[in-house]
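Some chains have been omitted; the remaining ones sit where they do in the full complex.
The letters A, B and C name the chains in turn, as written, and every chain counts its residues from 1.
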Amino acid sequence: MPRSRTRHHGLAGVGLIGTSFMGRAHSVAWAGAPKFFDLPAPALACVAGIDAAETHEFGRRWGWMRSTADWRDLLRDPSVDLVDVAVPNHLHAPMSIAALTAGKHVACEKPLAGTLADAHRMRDAARAAARKGVRTFVWFNYRRAPAVALMHRMVRQGRIGRIYHVRANYLQDWGGPSTPMLWRFDASAAGSGAHGDLNAHIVDMARFVTGEEVVEVSGAVARTFIGRRAVTPVRRGARPRTARSTVDDSLAFIAQMSGGAVATFEASRVATGHKNRNTLEVNGERGSMRFDFERMNELEWWDETQVQALRGWTRIMCTEPVHPYAHAYWPPAHLIGYEHGFVSQAADMVRALSGLEPEVPLPDFEDAFATQCVLEAALRSARTRRPVLVRSVVRG
Amino acid sequence: MPRSRTRHHGLAGVGLIGTSFMGRAHSVAWAGAPKFFDLPAPALACVAGIDAAETHEFGRRWGWMRSTADWRDLLRDPSVDLVDVAVPNHLHAPMSIAALTAGKHVACEKPLAGTLADAHRMRDAARAAARKGVRTFVWFNYRRAPAVALMHRMVRQGRIGRIYHVRANYLQDWGGPSTPMLWRFDASAAGSGAHGDLNAHIVDMARFVTGEEVVEVSGAVARTFIGRRAVTPVRRGARPRTARSTVDDSLAFIAQMSGGAVATFEASRVATGHKNRNTLEVNGERGSMRFDFERMNELEWWDETQVQALRGWTRIMCTEPVHPYAHAYWPPAHLIGYEHGFVSQAADMVRALSGLEPEVPLPDFEDAFATQCVLEAALRSARTRRPVLVRSVVRG
Amino acid sequence: MPRSRTRHHGLAGVGLIGTSFMGRAHSVAWAGAPKFFDLPAPALACVAGIDAAETHEFGRRWGWMRSTADWRDLLRDPSVDLVDVAVPNHLHAPMSIAALTAGKHVACEKPLAGTLADAHRMRDAARAAARKGVRTFVWFNYRRAPAVALMHRMVRQGRIGRIYHVRANYLQDWGGPSTPMLWRFDASAAGSGAHGDLNAHIVDMARFVTGEEVVEVSGAVARTFIGRRAVTPVRRGARPRTARSTVDDSLAFIAQMSGGAVATFEASRVATGHKNRNTLEVNGERGSMRFDFERMNELEWWDETQVQALRGWTRIMCTEPVHPYAHAYWPPAHLIGYEHGFVSQAADMVRALSGLEPEVPLPDFEDAFATQCVLEAALRSARTRRPVLVRSVVRG
């Protein structure tokens, strides 16, 4: 990648596209970052949505100075330095590329795209933009759970040593038979189902934490357990109309890492009892670590170098000032929550655009493209029932 | 108590006194409440601190429109409807009473006061103000951890039945021998140590959850393990100057509840390994419940009415839309943190001042006075080594 | 105590009195000890019960060579070196004293006795017997849960340092309103209820682990929640006959330890959801430890000397060969169960009678008497509502 020539003017103003779940999370992030962190506050310049009235109301509530029903307004707005793309996956490419072309930095929701072709175009656009000092970011928010950032640090400190195993599951259960048809079940909007939504996170986390790349994917099994879903609203008395779900409800695969570790990945939306069970475990020669987002303030660590009688799994409450990001929030064990990963990422993006180092590396489009290739390899493995080398995807 | 004659004008503006830990938490609360909850947004009108420049900077960062180094300015400010008192305990009484006298609603940090005498005066002032429609609130934030609010609901639904035991510990460990002298170790500013700071919370929570009152306290043991603490800054080369700590590092006592339950309470700042271990357990004839703030999104529930083969402790992740307050935040198991208890309380205070019901009862000065009497009974029991009836404190 | 003059002939044969729950546990212990441990096998010479046929059947099933309906037979039996007393509390004194007088070693179930007077006589008899080389033991089985034995070791290794807090609960829930009248609810047979049954264990464990003595008890509250219980069998159609329960269902108290720590103890048989929740926690200047019998293979340890970023509660699975007793059983994490504490104690008694050191100290009548005095102090505190010095009990 060509070296960035950014002159680090900082971040004066943000324009957000999207007023749904992620729109709210990002709004909280941009507003909170300069409170919790000692940083200049970017203006929440403008929010773009579909419906003008709803977008106006969203903007008023969540602190945006202006609103628009035309996202292209943001590209023309000189008070907007960065466009934040928080919309369904198939819109990531056109919006991000347009923004980059307009010279705006872009912070895009994950996964990078719904398709590899889109992801490819985004990466190329990012490379071109980088030559002009324009930056890209992807909201892989879980990197900034303090426990996950600590895992990243601990691997680099040599506390795990040679890695034998990676075990990563992202399990949810909201996709049971009673859940109606949504854009997330439509391949043309979402690309894939649990896979793109959830495996994207844990592939990113595994790469981020271990510092290794996925080199091969095998044995992938994708399953659509619920083939048809009700189309709402259901008219009274009428037999419910249904539509075919065109995405996976779950996708599991086995991977080989560049350092020799064997990894298992599994994403599901029908793993009953798991609401947001984003887990990552790493077993190495010198120690092990495991993370469960449902207890996101905690990291479990096994120190194989401890004397045997005292060895055990240590639950580290990652809320001490010495822990990543924890200094910014509350006293020890005064827990932080889901939104704080976004707040910390916003803070790190502000830092990056001011020429400062983020506390842990920020994913850009290049980095997210590598994750996308792993996701694509898994899809191909599921289709062909053969092992797939990730480099064959990158080059293919 | 005379019935309130509030005409429910809502809450137009807030004035905050205090720019420290609680000042930050309350700032987040007032700013966040109208975002997460569908409520009119009160203005963050003015913040008052000690140093003008620092207070100005605090106000800028945390979203206050104006700042002042004279808290009495708030009393004269027509844009301020409610004064939020977030300062050391000995200042609760003078500031709250002045604000009430000026016709402002008051939201005071817990404990109500450092001394019973102060608490008495505050309750009397609140009674007088109530006659004019002026409201009081106390920031017992843990009532609004969704799990604690759910405990409250479940007792009222009859899921616990006759209560046999209450077990409440609030354990921290920041008060070890290396911690220097602070206002919190000075009885003249703090009233008491771990007791007023931590037992205040769990006595309030026990009363709130069970709906029972503490009638007798016995066996209280207060202990100052660290008798002298370094006065900072320590001059280089000089032998560190120390000062005497005049408060308890821990205080434990046994209580009898109005419904017959036996309760144990323990607060400590030297319980090594516990950072913010605020726990409450209730055992009853039909079931049990337990809460640990270090896993604040979870409630453990035992249903004695379940068939025996399937009975067990059920860990309820209190993040479903049906759980108290959870509807306002993120999807299931996208955890909330410490600050959200404050956000929810701010929202409920806005509701209350608009004539709406809070999701669970809000503590006022009258209610907090009852808690204060229990704390006082424990102090007397620790001093006299005798059982103390709480009603003897109230009347005495 | 006069120094023992035992000539360590080893243990050739055991005579057991009792064929109920403890009779079974002790039978497993005596049979298992020489299997798991590399020790000479004592003969299971004779078991004594009430009903001849039932005792015979018990003996056949549990591996005893002979049986008798007259426990005094054991005193005359030259093949019996040690009499094992596993009967209700009020029989501990007469049987143990008779056995000691007959020159037999005695292993008595806990608590030492139902009353202080009995305990006194037993201690005196043990002292007299000791002069003739006759030994006494008390089955405080939980000392030999590997995790508890490890706590004992770790305190001695200085890993906890100055102790601030001890927190011990022994909670069960089988004593609800539907449980009929049993000898355990009759003060004349049991002495006390949850207190003697359960607090006996945790007072012993707290003394054993900390190496400190309880010097004062205060605030004790004893409660009989279920005043009357059905007398079984209930005749059909008849209104159930009830009898008055004369023992406590729960008893909680606060204690001060000889090293300055503050301790809380609580025993209950109506703590719904807790089946055998025998917990002990110790907080000290250099670290903390906690144990929960319901996860008896695990010890949780906090190392305050670890660097802050890596500090946490470490769950040590106490099944490594380096852990106390674990070498005798199965490979790591192939868990042991309740009975193994008895097996390990039997092994240590065989060792002691062979002149070898037990892995951790064995409680004798002298030691159990000290525990009994703490229990008595708690009963007096509950009665008088005053603090009670333990030394006033010992001497009084």
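Methods note: contacts are C-beta pairs under 8 Å (C-beta built on N, C-alpha and C of every residue); 3 or more make two chains touch, one makes a residue touch a chain.
Since we're looking at a predicted model, the values are computed, not measured.
Of the identical chains in this model, 3 are shown in place, and the full complex in the file is built from 4 copies.
Everything below uses one rule, namely that only the chains that are shown with their structure count from here on.
Placing every chain at the mean of its C-alpha atoms, the farthest one from chain B is found to be C. Both copies, chain A and chain C, contribute mostly matching positions to the interface they share, with over half of the numbers common to the two. Per-chain Cα centroids separate chain B from chain C by 41 Å. The geometric centre of chain A is 36 Å away from that of chain B, both derived from CA atoms. With centres defined as mean CA coordinates, chain C is found 55 Å away from chain A. Multi-chain contact residues, meaning those touching two or more other chains, occur in chain B at positions 274.
On chain A, the positions that touch chain C within their shared complex are 150, 299, 301, 303, 308-317, 320, 322-323. The touching residues of chain C, when paired with chain B in their complex, are 164-165, 167, 169, 171, 173, 176-177, 218-221, 223, 225, 249-250, 252-254, 256, 260, 262, 264, 266, 268, 270-274, 283-288, 302, 304, 313, 381, 385-387.
On chain B, the positions that touch chain A within their shared complex are 21, 25, 27-28, 31, 34-35, 61-63, 174, 274-277, 293-297, 317, 319, 329-340.
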